[in-house]
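Chains shown are a subset, placed as in the full complex.
Note that the chains take the letters A and B in the order they are written out, and that residue 1 is the start of every chain.
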Amino acid sequence: MHHPVPPDSRGMDEPLNLVLFSGTDDKLTAAAVLAAGAAALGRPVNVFLQYWALDAFRADRIEQDHGLAPEAGEAGRAAVDRLREAGQSSWAETLRQAKQLGGVDIQACSLSMDLLRLETSDLDPLVDGVEGVTAFHLAAGDGQVVFI
Amino acid sequence: MHHPVPPDSRGMDEPLNLVLFSGTDDKLTAAAVLAAGAAALGRPVNVFLQYWALDAFRADRIEQDHGLAPEAGEAGRAAVDRLREAGQSSWAETLRQAKQLGGVDIQACSLSMDLLRLETSDLDPLVDGVEGVTAFHLAAGDGQVVFI
């Protein structure tokens, strides 16, 4: 999946900025794949965790089943389970691997920390810190912002 | 939460463009916080209201309870209620404050107006007008587009 970076690749210096809102395993997997793909291309990736996505990064829950979007239905559930049993990495593992490539920064939204009454010590070590929305916008610059 | 704008902040001249589709209070709050943060940094913000988000901006419903994403569950519901009772602004109030900073323009999608059989007079005064998707794209320019 990792092609060499072509010399004319545009936009690859700007960070990819992911605002994660949903905490279901299908959306978190989609987000982790986008992050890992960008990191493999050498792009900085900023992840900002809000609401139910932040809840999924709690140290005591990150490896649990977080459900799927309602539209997945029984067939979707079976498909996800089958791929997982075949050895697919969890989204948390994909993010851990992406962080090892460097350039992936994961921040919890301070307002969502208040909402869920969380302390930094409640979060998985994947999370690098807590910041407000202004800091997120400044880090994003004019890079792509993707809400998931 | 409002840091001074650093002189080298990139991308801050381009508008932030939010396409609001979902009408639940959690997503609308996340959107309002992103809009308010960008407005506080002096960035133009364009909001384009579609489908269930547009429905939530009806004058007679904007202050009502619009529910949460299904994944919120009972614990999420309780967390949102607790923060609201502690005095957190509603998303509508956050958007009103952001508009007072200037630079926030909120437009209803003309196709969704037809879908929901709405007239301009049905909408809360937060909404500045009605436009088509072409006008949205032209206003967005090459600024970030975020679908929520």
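Convention: contacts are C-beta pairs under 8 Å (C-beta built on N, C-alpha and C of every residue); 3 or more make two chains touch, one makes a residue touch a chain.
Because the structure is a prediction, the values reported are computed rather than measured.
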| item | value |
| --- | --- |
| Entire complex copy count, 2 subunits given | 3 |
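The definition used in the following text is that only the chains that are shown with their structure count from here on.
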| item | value |
| --- | --- |
| Centre distance in Å when chain A and chain B are each reduced to the mean of their C-alpha atoms | 23 |
| Complex contacts: residues of chain B adjacent to chain A | 1-3, 6, 9-12, 14, 16, 26-27, 30, 33-34, 36-38, 40-41, 43, 69-72, 76, 79-80, 83, 143-144, 146-148 |
| In the complex with chain B, residue positions of chain A that touch it | 19, 21-24, 50-52, 55, 67, 70, 110-111, 114-117, 132-138, 140-147 |
